[in-house]
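Reading through the structure tokens given below for one structure.
A single protein chain has been removed from this complex, and every other one stays in its place.
What follows is chain A.
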Amino acid sequence: MTDNNTTLLDKAAEKAVRATPVPLVYRVRGLSDRSIAWLFILPTIVLLLAINIFPLIWAVYLSFTNFRANRPNAEIEGVGFSNYQRVLTDPDIWQAMQTTAHFVFWTILLQMLIGFALAYLIDRKFRGHAFWTTVILIPMMLSPAVVGNFWRFLYQPQIGLFNYVYAFFTGVEPSSFQMLGSVTLSPWAIIIVDTWMWTPYVMLICLAGLRSIPDYIYEAAEVDRASAWRQFWSITVPMALPFIMLAVLFRAIENFKMFDMVVLLTGGGPGSTTEVASITLKREAFESWRTGRASAFAIILFVAVFGLANIYVKALNRVKQR
């Protein structure tokens, strides 16, 4: 009887288990899903809180004080919003922001034009395109600092390869111009290196955009006798646009933070012609040791990047839905 009862019960239980929606089944055995979810996610959150958020809050606090990191024992005084006021009215900082904007504009423009053209050509799928695509991609994987350092060698006025090659094709004296030492040329020296390095990045994303366009749309256009020119502007460009925007946004965020390459190429010079926001920030924080004011500047940059990042994630989700 009891035996019979248990088997009956067992059967009933099994039935119940099978009938229960899937998540309930897991809860019966081992840790509950809820605790596993938190167990899996919490370590990451804790790490980010410790290494990113806590310091960030500290920086917010410091931005309202006159703290200087090279005088840790001096008394800290609250100064209200005066750090922010000083940063926002400092002509040097505005100059640096302008320089940064100038770099962002030109590098993105050049990288988009060249990158899209390359992607368009690679999409012709000639023989060996996969191999050559990989070769083209190499620069973007390298360390920007190391790249900046070896381009400094290529840009040397007497001995550098860049000057020599340029002189060879144009006939000017190779020692007659200094890419890194001249006020007019040094921004372009940086733009050239950045374009060399990051065009592959734009190309790769544009290529994904071009490949996402289904063939039947072109076939339909062909049937309608749309010219190649027309097809390019009313099919290729609009359909690849979300991808192009993604590349633009990402490059904008990255180049807004530009630091390594510029430091190694020009160090912000000559004078302050190539001094981008990150270099000014480094100078304020780690050379002038005005930690409070530097923190205020850092917070302002954060807010700007955070805004851009917000747009970026929205763009990512748009691309993802396709």
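As a working rule, contacts are C-beta pairs under 8 Å (C-beta built on N, C-alpha and C of every residue); 3 or more make two chains touch, one makes a residue touch a chain; residues count from 1.
Going forward, contacts and distances are computed from a predicted model.
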Problem - Name of the absent chain as recorded in UniProt (options "Sugar ABC transporter permease", "Xanthine dehydrogenase FAD-binding subunit", "Cytochrome (Ubi)quinol oxidase subunit III" or "YIEGIA protein") - result: "Sugar ABC transporter permease"
Practice task
May I ask which residue of A:113, A:138, A:172 or A:237 touches the chain that does not appear here?
Solution key: A:138
Problem - Touching residues on chain A - with respect to the absent chain - result: 22, 25-26, 29-31, 33-34, 36-41, 43-45, 47-48, 50-52, 54-56, 58-59, 62, 69, 72, 118, 121-122, 124-130, 132-146, 149-151, 153-154, 156, 158-161, 164, 174, 196, 200-201, 204-205, 207-208, 211, 215, 218-219, 222, 243, 246, 250, 253, 256-257, 259-260, 263-264, 277-278, 281-282, 285-286, 291, 294-295, 297-299, 301-302, 305-306, 308-310, 312-313, 316-317, 319-320
